[in-house]
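Only a single protein chain was left out; the remaining protein chains are all shown in position.
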Amino acid sequence: MLLEFVVNGEAKAVPIEPDEKLLTVLRNKLGLTGAKEGCGEGECGACTVIMDGQAVNSCLVLAYQARGKEIITIEGVSQDGQLDELQRSFVHNGAVQCGYCTPGMIMSAKALLLRNPKPTDAEIRTAISGNLCRCTGYVNIIRAVREVAENLGEGSI
Amino acid sequence: MDEKLKYVGARLPLHDAAAKVIGRIRYTGDLGFPGMLHAKLVFSPFPHARIARLDISRALAVPGVVAVFSHLNTPSIAYNSQVWFAGQETVEDERLFSSTVRYVGDRVAAVVAQTLVAAEVAAKLVDVEYELLPAVIAAQDAASFAEKQLQVGDVEVGFSMSRLIVEDVVETPKIHHAAMENHVCIAVPDPNGKITVYAPCQIIVSVRLIVAKVLGLALNKVRIVQAAVGGSFGGKQEVILEPLCAYMAKVTDRPVKVELDRAASITSTRTRTRTIGKVRTGVDEKGHIMAREVDLLVDTGAYTSNGIVISMAMGKKLFRLYRIPNQSYRARIVRTNTTVAGACRGYGSPQIHAVTEINLDHVARKLDMDPVELRLKNLVHPHDCDLTGGPSLGNVGIIECLRLGAAEFNWTAKRALEKGTGRFRRGSGMACAVHGNGYFGSPYPDFTSMTLRMLEDGGLLLTAGLHELGCGTITTMRQIIAEVMEVDPETIEAPDGDTQTSPFDSGCQASRTTFVCGACAMKAAESLKALLRQEASIILNCNPDQVLIKDGEVWSGIGTGQHYPYAAMACLIQQKNERELIVTETYKSQANPGSYGANFVEVEVDTFTGMVRVTEVVAVYDLGKAINPMLVEGQIHGAVQMGIGMAICEEITFDPATGRAKQEGFAKYHLINAPDMPPVKVLLIEKGEEHGPFGAKSIGEVAIVPTAAAVVNAINHALDTNLTVLPLTPERVLAGLHPAQFSGVAK
Partner (left out) sequence: MNCFKIAGPRTIAEALAFAAEAGDNAIYISGGTDWLVNGAKKVAGGLLIDLTQVEELTYIEERADHLVMGAGVTFSRIATNPLVWEKARCLAQAAAQIGSTQIRNRATIGGNVANAAPAADGVPPLMALDAEVLAIKGEIRRWVPMGEAVSDLCGGLMPGTLFAAFRVPLLLNSVSAFVKLGSRSTVSVAKLNLAARIQTTEDGRSRNVRLAMGAAAANAFRVTAVEKLWEGRSCEEALAEELAGGLVTQVDRLLAGRASLPYKREAIRGLAYDLVLDIGRAVEDGGRGNGRKA
């Protein structure tokens, strides 16, 4: 069967199997390897992408369920090769170490800021509660998101 | 340490952070090669069994399957996954596959197929008949196969001089490293009989050694390329997948990828070593420790791995934190039919400190003395001797850590707070820690060689056995070299290790990277600078000591006003002197001082549910000099997360009847997540250390060492208990508060 959906602003049509996950389609069929499989059961969040404006674990979405949806992956965040504000904030706030959780973490933070440009600390923590990180202890990640939230101008996300 | 440093001490981002935030870094799992096959492993469902029959015919019949491997068609060469230098003495009891499986998760077979799906289907069709053998699951039920001992003075004399003797039994669990990247490996054969292995490893020479041994290849026919690492924390230090992956690639003559899922990463790789520690401490009436005796049971799991090595490492730490005139240590190492133990951040230090720091708090309570005061009476001082004859402790800063941390944390006031008898109780605790800086003073070779070049455009290229794990190794080397060479770190390229081109390095282990590798990088940079002066003097027609190097430019100091940017000078040297600006330095570690630290922790315990909330952490470390304070803080934040987990929720336990791990995924194996992570205040004592580059010592491992003990001490303070079995899950907390209700329930 053919999956027709939009990924990072581009229309795609990909042949899929019924039991295929969105994560493997993104990684193996579209070459978007930013999203990772860390656990395969929706606990670690390394596979997080944005689907129709919401953060989801792509390892728990059947590819077929993404029909007609708009997906944003980490590869779709930077514009014209320029890091966006959130990405820049992650870099200079030391929110990245091994980087494996980073794509999923950024997508969760991005989904939050799209919906709520001025989150509280508690809201930031809740937004990334499903993103495990073993390197940073979340401290600099929360700082990075908070900095963007504090600086956010109109329409910059 | 008074110089105005430009790059050392700067808060620079990780060298590849930008690539990571756009998702372009390719980890091993993201890589593919033409014709690559996918492997799926079959694991034992039993803790101890002989494989009576193994039939691969159904698996082979699955379309797309290329080969199936098992003990029947692979070499039975024994090795030890921890071995990293030739001639290292150890017990070699691991094989690619055994005809006897020794734990649930032990390797039974591997299917290699064109697609992962085909391999997964076929893996379920490998028919295995097992003859069950008796299994030992609990460490206490196993007979020890090795022992390690250390002693100083005479503990019996010491105890006889003690006014108070306090004894505890502390247990630390098997822990999953929980790097977000699962274990993975790709091996690629080439038509000249060479094998290249891409792996997120920690010691490329160790991988090479064992792959070559198992495959029967010369070392120079085995190329190990360190891939981008999605976290390791010691979990990828032992050589686990690589020999099998390389063998399968060699036999099929195709690239082969082996990637474990989370369950297999938890149960079939390595865990932190479990310890059960009996500790007895004697103090005089003033609180001076007169004697301490530690008897440790060390559970190394089904294979020897690093069980003996880590037992020695743990013992040594006992003699490097406090001034204890009489102390004895004995470790009995056992094997159990459970997941194999291996290196894990801190390499035994978190365990041995849990045993002793929890006990010291118990001593403090019995003495009715403030725990900080008790520590201050006994901590080592700068340049104290290690009474076992170990290397000098160096410029010890633990007392400063304690004083600074206590002040920042408001220790006295917090401890004086009324705990009350309400549902929620607050408590404060602390713990001290020591860890090492490499292998100097041990039987293990600790040296590294590095080649540093200046290219024609003035850029620098470092060739070394570097292992970037995401903690900042490459950035640190760049900053050190940048400082010496007076160039922007961005102009320095320091790629990950590759045995084809990297000279020998003892590996990313034993906290030697900054202290030893960094020192070598500094030495190489100084040599390069000297060579530049030397060669430039020929161009400038003066003496080398008349060449000035300033801000990335080379000046003639004899008043001619000639000056050249590095690039121009490098070109001239190449063209006119016909010399390349290249140096190779071998640096042997000169010392092994202690890196020290203390954590102060506040907790709130819900005495109705047993849930523990860590509300505040102050973490202070004596690390000599922070080459990059932002990366140092990052390491400490992450270590505290791990330490809290070790204290209150992380454990891999095994069903005594089936030998199966009860935690096979993150649904059951809980890590501290963002909502539960407390604020962490980091303070650094930077008073320098003689042999460290710019005075720097290690931080990555010492960072986790005091944390679990500090959290447990805080909980015991909150509840007026003496709980000593980690982790203090809600169940254990309530059992501690209501022992009568929980009697008869297995812990």
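For clarity, chains are labelled A and B in written order, and residue numbers in each chain start from 1.
Rule of thumb we're sticking to: a residue touches a chain if its C-beta (ideal position, glycine included) is under 8 Å from a C-beta of that chain, and two chains touch if they have at least 3 such contacts.
Please read these numbers as outputs of a predicted model, since none were measured by experiment.
Per the touch definition above, the residue from A:6, A:30, A:62 or A:114 contacting the chain not shown is A:62.
Subunit B meets the missing chain through residues 117-118, 121, 423, 606, 608-611, 613, 649, 667, 670, 672-673, 675-676, 729-731, 734-735, 738, 741-742, 745-746. Contact between subunit A and the unshown chain involves residues 1, 17-19, 21, 41-43, 45, 48, 54-57, 60-62, 64-65, 67-68, 108, 111-112, 126-131.
Everything that follows uses one rule, which is that only the chains that are shown with their structure count from here on.
Centre-to-centre spacing of subunit A and subunit B amounts to 29 Å, using the average Cα coordinate of each chain. Those residues of subunit B whose C-beta lies close enough to touch subunit A in the complex are 11, 13-14, 16-27, 29-30, 177-182, 228-231, 233, 261-262, 469-472, 630-631, 633-642, 665-667, 671-675, 677, 679-680.
Across the complex, subunit A meets subunit B through its residues 27, 32-41, 43-44, 46, 73-75, 77-78, 83, 87, 90-92, 94, 96-103, 106, 122, 124-126, 128-142.
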